[in-house]
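A single protein chain has been omitted from the complex, and every remaining protein chain is retained in its original position.
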Amino acid sequence: MSYYFAVIGTQDNPLFEYEFGTSKQGGDGQSRFTEQAHHLNQFVLHSSLDIVEEVQWMNGQLYMKVIDKFFTNYISCFMTGGSVKFLLLHQPSATASGTASATRNSTSVGANPTSPQTEEAIKNFFSEVYENYVKAIMSPFYKVNMEIRSPVFRQRVAAAGRKYL
Amino acid sequence: MDEEDERGAVFWRLERIGYRVGQGLAERFSRDRPRFNDTLDVIKFLCKDIWTLVFRKQVDNLKTNHRGVYVLTDNAFRPFARMSAETSSQTLIRAQPFLWFPCGIIRGALAGLGINATVHAETTQMPTAIFQIKTVPAKS
């Protein structure tokens, strides 16, 4: 299971990105995206922004669950009170390749991207990131819609990833 | 720098600092509530939650023309609570600068919640403060 997480500003500008792998079921926390996917991920995420625009009015929730799917990439979304978007692309490891890690993953949180367990895990991840995002933007030297360069924030996103995903 | 310029400079600084504060407050305190449905929803959040945070009371009266203008009246504006000067006209002039930081907070909080607006404040009778918000249509 590999994850690509991004924070998108109100002008659809990227503020932060972080790539990681599952830490559940013995995962080592490293992402397993292919070289190609690295580049594709950004594109896939951004192309789902239009869908966010539509979905956000459907319910009053900050967490919008899986809003888009592109082949084996699933996109979950969360929107802050200030209309900043958190997007998480999750990609279950390719089962066809049959590697050791892939078989382990079949029982992991992310194996079924739309299961209630996965939705809940991602919700928890987003909530913790949100908590820390608010702290990061409360710092007086941070300007709204500016890239988040805080190493503390990065560490905390990583920690949230390890904890829930 | 003549007095008028100086007043202007003070206005911009206080307004800008307030703006940053408003942005932060909006993001921080919209966290624990459902998403806003419309502009009026946001204005109500401002009149109740944000006002209470900053001034420990709610706005007393909210009026709107339903075309993007909102008028907030606080009949006992906290910063004015202990103010007096020799004459009432003098008091009004000297009280003015205390409206500028709150103007910034309002504009910043609204901007943080996706609403661009201009904010003007005035007081004609202490300790009442009146804030007029004109929203600027989003350029989506």
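As written, the chain order gives the labels A and B, with residue 1 at the start of each chain.
Just so we're on the same page, a residue touches a chain if its C-beta (ideal position, glycine included) is under 8 Å from a C-beta of that chain, and two chains touch if they have at least 3 such contacts.
The definition used in the following text is that contacts and distances are computed from a predicted model.
S.K.: Leaving aside the chains you can see, what is the UniProt protein name of the one that's missing? Options: "Ragulator complex protein LAMTOR1", "AMP-dependent synthetase/ligase domain-containing protein", "Translation machinery-associated protein 20" or "NO signaling/Golgi transport ligand-binding domain-containing protein".
M.R.: So, among "Ragulator complex protein LAMTOR1", "AMP-dependent synthetase/ligase domain-containing protein", "Translation machinery-associated protein 20" or "NO signaling/Golgi transport ligand-binding domain-containing protein", the name matching the hidden chain's UniProt entry is "NO signaling/Golgi transport ligand-binding domain-containing protein".
S.K.: If I consider the whole complex, including the chain that's not displayed, which of B:I17, B:V71, B:L92 or B:M126 touches that chain?
M.R.: If we include the chain that is not displayed, B:I17 is the one touching it.
S.K.: In the complete complex, the non-displayed chain touches which residues of chain A?
M.R.: Residues of chain A in contact with the hidden chain: 135-136, 138-142, 149-150, 152.
S.K.: Identify the residues of chain B touching the omitted chain, counting contacts across the whole complex.
M.R.: Touching the chain left out of view, chain B contributes residues 13, 16-18, 20-21, 24-25, 28-29, 53-54.
Everything that follows uses one rule, which is that only the chains that are shown with their structure count from here on.
S.K.: Which residues of chain A touch chain B once you look at their complex with the stated criterion?
M.R.: Interface residues on the chain A side: 10, 56, 60-62, 79-83, 130-131, 134, 137-138, 140, 144.
S.K.: Help me check something: in the complex, which residues belonging to chain B touch chain A?
M.R.: That would be residues 20, 23-24, 26-28, 30-31, 33-37, 112-114 of chain B.
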